[in-house]
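One protein chain is absent from this view; the other protein chains keep their places.
Chain IDs A, B, C and D follow the sequence of writing; residue 1 opens each chain.
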Amino acid sequence: MSTLEIDRVRKTYGNLEVLKEVSISIGTGDFLVLLGPSGCGKSTLLNMIAGLENISGGEVRIAGKIVNELSPKDRDIAMVFQSYALYPTMTVRQNIEFGMKIRGVPPAQRDKAVRAAADLLQIIHLLDRKPSQLSGGQRQRVAMGRAIVREPKLFLFDEPLSNLDAKLRVDMRTEIKRLHARLGTTIVYVTHDQIEAMTLATRVAVMKGGVVQQLDDPQTVYDRPANVYVAKFVGSPSMNIIPGKIEVEGGSATAVIDMANRQAVRIPGIHLSSQAASKYAGRKVLIGIRPEMFSVGNGQAQGAISIEVDVVEPTGADTLAVFQLGGVEVTARLPPKQVNARASATLAVDRSKVVLFDPDSEELIN
Amino acid sequence: MSTLEIDRVRKTYGNLEVLKEVSISIGTGDFLVLLGPSGCGKSTLLNMIAGLENISGGEVRIAGKIVNELSPKDRDIAMVFQSYALYPTMTVRQNIEFGMKIRGVPPAQRDKAVRAAADLLQIIHLLDRKPSQLSGGQRQRVAMGRAIVREPKLFLFDEPLSNLDAKLRVDMRTEIKRLHARLGTTIVYVTHDQIEAMTLATRVAVMKGGVVQQLDDPQTVYDRPANVYVAKFVGSPSMNIIPGKIEVEGGSATAVIDMANRQAVRIPGIHLSSQAASKYAGRKVLIGIRPEMFSVGNGQAQGAISIEVDVVEPTGADTLAVFQLGGVEVTARLPPKQVNARASATLAVDRSKVVLFDPDSEELIN
Amino acid sequence: EGTIEVLHHWVSQSEVDALNVIRKDLESKGFQWKDSAVGGMSGANAQQALRSRLTSGDPPGAMQFLGWEGPQWAEQGVVRDLNDLAEDGGWREALPPQLLTFVTSGDAFIAAPINMHRQNWVWANKKIFDEAGIAVPKTWADLIAAGKKLKEKGITPVAMGDEPWQIGIIFDALLSDLYGPEFYRKVAIDLDPAALNSAEMVKVFDTLREVRGLVDDNFVGRDWAVATGLVINGEAAMQFMGDWAKGEFLAKGLKPNADFYCFATPAKVPTFQYVIDSFGMFTVKDETVQNAQVALAETIMDPAVQKGFNLIKGSIPARTDVSVDDFDDCAKLGFNERAEAIKAGSMLGAMTHGFAAKPEFASVFGDVAAQFFVGNMSSDDAVKMLVEGIDNAR
Amino acid sequence: MANALAQHKPIDEALPRKTRIRFGRLLIYGPLCAMAALYLMPLWVMVVTSLKPLDEIYSGSFIGLPQTITLDAWRAAWSEACIGTECTGLKPYFANSLLMVIPAVVLSTGIGAINGYILTKWRFPGANLVFGLLLFGCFLPYQAILIPMARTLGLLGLAGSIPGLVFVHVAYGICFTTLFFRNFFVSLPDELTKAAMVDGAGFFRIFWSVILPTSIPIIVVSCIWQFTQIWNDFLFGVSFTSGGNSPMTVALNNIVNVTTGRKQYNVDMAAAMIAAIPTLLVYIVAGRYFVRGLTAGAVKG
Partner (left out) sequence: MNAAKSFSSRLAGWLPRIVVAPSLLVVIVTVYLFILWTGVISFTSSRFVPVYDFAGLEQYVRLWATPRWHTAVANLFIFSALFLFLSTGIGLLMAILLDQNIRAEGFLRAVYLYPMALSFIVTGTAWKWIMNPGLGIQKVINELGWTSFTFDWITDPNMAIYTVVIAGVWQSSGFAMAIFLAGLRGIDNSVIKAAQIEGAGLPLIYRQIIIPMLRPAMLSVIVLLSYIAIKSFDLVLALTNAGPGSATELPSTFMFSATFRRNQMGVGAASAVMMLMTVAAIIVPYLYSELRERNNG
C-alpha cells in the first residue's frame, strides 16, 4: 500500500523517444488505469515502474522513496505481463507459488493461496500442466494467478484480461475490484477495454505518443475529455466531433451546425462559462456529441435534428446509425429497429452533455 | 474461396478429450465466428483446420475435398495466431512478405502489398524493426498483416484484435469486414468480443467444452439462444435468467415471477408457439431477459415492474442497475442517472423479446 | 624408376639426419623415396597406421620394424621374402646370429637390419666421479655404494625420468647383470615359471629398490634428454640409458673418457643388450615398387651406408664387418664388447624395447617394474604380481 | 544519462548505491579475471618456452622468463622443422588440414542441424529412438573401430585420401552435431514452424528461412566443436591418410613425439601454437555470433 509518483520520466531507445516527460502521481489505494493507443508506451511505463527497464530521465517514487536504482525484487510489486512470461519448465502450480516460495511462505499457506487463486481463475484442473499445454486464455489466467496470490505494495497489470471471454472477463473484473477493495493496494492497470477502465479506475491516464493527455477520474475523462484526442479515444463508438459555431444570446449559448443544403441545425442551451462565452461568441468551435447522447426524438422539440440515415449497424443490444451532420460522418447509438438505412429520422440530443473544443488547439472549452 | 465442412472432428491429448465430435459447415464466403469460454477448444479447432494439429477423428473438408492428410502449405490458408508467432529474426517487412515470397510473388507487387497492409495497420514506421522491438499491439498487427497480404482460400483469425485499443479495433474490424466483402473469402474467426462477433459474422458457433452449442446467424444467436448457456455467454452484461412460470389464457401467454414478499410480477404478451403453450401452460420455466430489454417505465403500464435498486454501476454510456427479481440478481442497462442505488424504480420490459427455457433441459422453448 | 613409400617412426633430428643417409643413397640409384613418418609411442602409432593401411588394402612399400613386429607381420603373409637378396649379399654371415630371430621368419629373410643400439649403458660425469674419488663401478654393489656416497654430498646419483621404459632399462640390466645371461634368458625370453618365482627375482627387485633410492623425487615426467642434461651439467652423476644418449654429450663438445664416462652396466660378464632397427618390405603388386624395394634393401645392407648411418645415429652397424675407424671411443667400446658378448653368449635382446619376450609379456614386466619403482610395493608382492601377470597373458 | 540521474538525488544517497553497484560488478569481473589468469597460465609457459633457445631450456630453465629471446623456434616450426625426412615445417600440412576440416565441418554441422530440426519439429513415431541411436554413437571408443573403418574405406575406394577422412569425421561428427541442434531446437517455440507452414513454406524452406536464422549461437557452438575435434584429430588422420596427405596433427606429432631423440621443447611449443591458430581464429570470429535473444519477442506465453 503506497503512493506512486512518476516524475518527468523519459524513456529512449536509441534515438527513439518513447516516453516524453511523463508525470503521474496517485495516492495510496488508487486504481490507475492507463489508456492509450497501441504503442504509446504503456507497457514501457509499467516496466519502468517495475524496474525492468532503465529510466532514461526523471524519477519514479514508490511510497515517497526514489526507486530509480532499486532492483525489481526489492520494490515489492506484483505484475501481470502482457506477454504472460510464464516459466516454461514449471507447472501451473509452481508458476503460481514461485513468488511465495521465494518469500518463504510456509507450504500449507502457499497451498491454500494457490487453491484459492486457481479456484477464482477456474484453473484448478490445470494446476499440474505445463504452460505449453494451455490455451491462450488459460495462460493469461495463470499469469494473473501469479500476481494475485501475493500481497505486494503495488500491483501492475498489463492487459490482464485481453484473451478472456466476456463472461470470464466480467467475473475477473469483479474479482479485481474486490481484491482492490480488500487489500487497498495501489494498482496500475493497462487495458483497452472501455468498461474495465470505467468500472475499475479511480484515476484514468490517457496517453498518446509517450505524453499524458489527461489524468482524471473516469467519469470526468468520459464526460469532459481534455481534448479532441481523448474525446475520440475514450468511448466506443467514439465521440462525434462536428465543426460548428457558437452563438451567445443573453447568457445562453447555442451550437450551430451548418448543413450543406438545408437549414442549419441549432442546439440551444449549451453549458458554457461566462469567460468562454465571451471568448468564443460567434466563433468556430468543434462540437462533441457521444453516440449515446442521441435518441429518437420528436420532430417538434427544440434542437431536434432531422437526418437521413446512411447505414444501420445492429450490435445486438443496440443499433448504430450513421448519417451526415455538418459535413462529417456521425454515429448515433439507438435502440434496435427504430431507424432504417436510407430513411430519414428525427433525433434529439442530450444537450446538457455536449462538449465544445477549440478548433485550433483542440482543447476542451470550459 | 471455398466451403468448409468440419465433420464430427475429435481431438484428444492423451486421455484428455478436447474436441468432441464437432460438426460445423459453412458455405463459400461465409464469415464464421467461434465463440466460447477460454479453453473450450477454439484454437485447437483452428489449428486442425490449418493442418497444424493431427485430427484424432472425423474429417475436415475444404471446398469439398478432405484435407485431413494435406499439409498446411498445400491448404492455401492464411492465419493469425493467438500467440502471434512472428519470425524473430526477420523485420516486420520480412515477416509480412514471407508468405508472398514463398509463393513467388514478384518483388514489386510484394512491396505494394506490404505497404498497403502496413498502412492499414498503421505500422508503416515499424517496417524495419524486429518483433522484439515492438509493443504487444504492434506485434499483433504485424501478425495480422502477415495474413491479410495474401489472398488465400480460407482465412483463420485467432483473436486477432485482442491487444488493440478500442479505436484501432473498430478500424480493424471495419477493415476485416471490407476485406471479406472485397475478396469474398471464407473466414473463421475466434474472438471474445461481443461486438466483433455480431458485426462481422454471418455465422456464429458457440462452443463449450469441445461441443458446439449453437450454430446460427448472429442475430438469432443473440435473440433466440439455443440454451441457457448460450444465452448467458453471449451478450454483456449477460442475459438475466429468472425462474418463473407460464400462464396461458386464450392464446396469450403470461410469464409470472414470484416475488418473496410482494405481489408476483406478471409479464403478459409473451410469444409462444401453440404446442409450447400447451406443453408449458402452468409449468415452471426459466425466463430470459437481456439487460437492455428493461427501460425506465411508467408505473401504470401493463407489465411494469417495481423494484428496489441495489447497486448502480455507471459505464459511461449507460448505467447498470442491479436488483432482485424472482429470487435472483438481475441487471438492467439503463440510460445514465435515471435510477439511484437503494431507491425504488419502475421498469418496463420489452416483452416481445423475452425468451423462455425449459428448467430441466435448459433448452430454448420455441 | 620407382617410388617407395617408407613408413617409419624416426622423427627426431638425429634420427632424421641418419635416415637421410639411406634416402640419399637410394635416390642416387634413381628411386624416389616417399616419406611417411609417424612418430611417437615407441612406434605404436606407426604400427596402428600400418594396421589400417593393410586392412584397407593399401600397404606402404617398406616399414621400419622394431622387436617382434617383423616376424609377426611375416606370419600374416604380407611381408615380402628377401631370401634371394640375402643369399646374394651374404647377409646371414655378416650379421650377429642372435639377431636373426628378428629379421627372419621360418626360412624367409624378411627384414634388412640397419643398426644396433646397446641399451645397457651407464653415462657418467667424469668430474663428479673424480672429485668424489669414485672409480668406474665393477658391480652393482659398487655402483650403489658410490651412489650413496654422492647422495651424501648433495649430488643426485642417478638422473632419470619415471617413464616405464626408462625404468625398464635398469630392470633389464639388473636381470642380466646380477645372475647372468642365463637367468635373463630364462626369465625374459622363456618366461620360465620357476625362474620368475625365484628368490633371485626378489633380489632383483630389492636391488631396483636400492637404485630408486639414488633417484631424486622430481623425476616424474622428466624426459631422458633432460636427465642427460643433468649429468652434463653436473647436477647428477650417472644415467642408465641407451647409446642414443651419447649424442647429447658429443653435441656439447664433450669427449668420452675425458669429460664423461661410458660404460656398460656392471656385471661379471658385461652383457650387450641390443636394440635393432630393420626395414621390411610388404608384398605389393606394382612392379616399380618391387624394384624400389630391392634397391632399398640393398642400400640398407650396404656397409658404407650402415657406417654413415650409424656415425650419425650413435648406434653401431648391424653388420659386424664394418670398420670401426671414424667411430668414437664409446662406439669402439661397444664394438669390442659386442664381439666379446657374441662369443660369451651374453648378447641379449633388450626386453624393454621388445627384443626378448613378446610384447604382451614384455609389457607385464614393464608394468610391474614401473609400479614397483614409483610406489612402495614390496619385492615379494612385485614378484607375485609379475607371475600372475605373465600367467594371465599366456 | 547516469550524470543526469545523479543530479537528481542527494549525494549521500547516491554514493553507497554506486559503490554497491561497483561491488556487484566486482563479483562478476573478479572470478572471470581470476579464472582467465588460471587458464592462461599454461599458455604463458608455452609462449615463454617457445622464445627460449633450446640450450637454455636444457640447462634447467623451464618456467622462468627467457634470458635471450629468439624467434628461431617459431620459424623452425613453421617452415624448417623436419617431419620425417622432409624438413618443411608445418606449413604444407595446413593445406591438407584445411581441405579436410572445412568440408567436414560444413557437412557435419549442416546434417546435424537438419537432423535436429527433424527430431524436434517434424517428430515421427520412433524419433526418440533415432535420436538415442545417434547419441550413443558419441561414446564409441574410436580406437576399437579403426580396423573395420579401414576396411570400409578400402571398400569405398576412399582409403588414404582426404575425402575418406572427411567421410569418417562426418560420420562420427553427426552424432554430436545432431545432439547440439536437437537440444537447442526443443526450446524453440513450435509456433514458429506452424506459422511458416501456414505461410506456405515447406520442409526445407522453414528450415532455411525460419529455423536456421534463430539458431546462430548453436551453429557457432557446433562449428567450434567440430572444427576443434577435426582439426586436432590425430587418430583418424594417422590411420587413414599417409605421407603428404597427412593432416597437420600428424606432422605436429612428428615434431613433438620423439622417443629416443632429443625433444625440442621450444619448437614443440611454437608448433603447437601455430597449429592452434586456425582454431583460435574460429573461436574469435565465430564467437561474435554469440548473440542474445534471437527468439525474443517471437511469441507470447
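Convention: contacts are C-beta pairs under 8 Å (C-beta built on N, C-alpha and C of every residue); 3 or more make two chains touch, one makes a residue touch a chain.
None of these values were measured; they are calculated from a predicted model.
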Among the chains in view, which touch the chain not shown? A, B, C, D
Touching the hidden chain in the complete assembly: which of D:L54, D:C82, D:L158 or D:I174 does that? D:I174
In the complete complex, which positions of subunit C touch the hidden chain? 41-42, 44-45, 47-48, 51, 72, 75-76, 162-164, 216-221, 358-360, 363, 367, 370-375, 385, 388-389, 392-393
Go through subunit B and note every residue touching the omitted chain. 14, 69-71, 74
Considering the whole complex, not just the chains shown, which residues of subunit D touch the missing one? 28-29, 31-32, 35-36, 38-43, 45-46, 49, 62-63, 111, 114-115, 118-119, 122, 124, 128, 130-145, 147-149, 152, 168, 170-172, 174-176, 178-180, 182-184, 186-188, 202-203, 217-218, 220-221, 224-225, 228, 231-232, 234-235, 249, 252-253, 256-257, 265, 268-269, 271-273, 275-276, 279-280, 283-284, 287-288, 290-297
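In the analysis below, only the chains that are shown with their structure count from here on.
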Rounded to the nearest whole Å, what is the centre-to-centre distance of subunit B and subunit D, using the mean of the C-alpha atoms as each centre? 57
If you average the CA atoms of subunit A and of subunit C, how far apart do the two points sit, in angstrom? 94
Residues of subunit A that contact two or more other chains, please. 82-83, 134, 136
Quick one: which residues in subunit C touch 2 or more of the other chains? none
According to the definition of touch, which chains form touching pairs? A-B, A-D, B-D, C-D
Show me the residue ranges of subunit B that touch subunit D in the complex, using the header's touch definition. 47, 50-52, 71-73, 76-79, 81, 83-90, 98-99, 102-103, 130-134, 136, 139, 146, 156
What residues of subunit C sit close enough to touch subunit D in their complex? 5, 7-16, 19-20, 23, 33-43, 45, 48-49, 51-53, 55-58, 60, 117, 223-226, 229-230, 233, 235, 242, 244, 247-248
Touch list for subunit D against partner subunit B, complex: 189, 191-192, 194-202, 205, 209-210, 213-214, 293-301
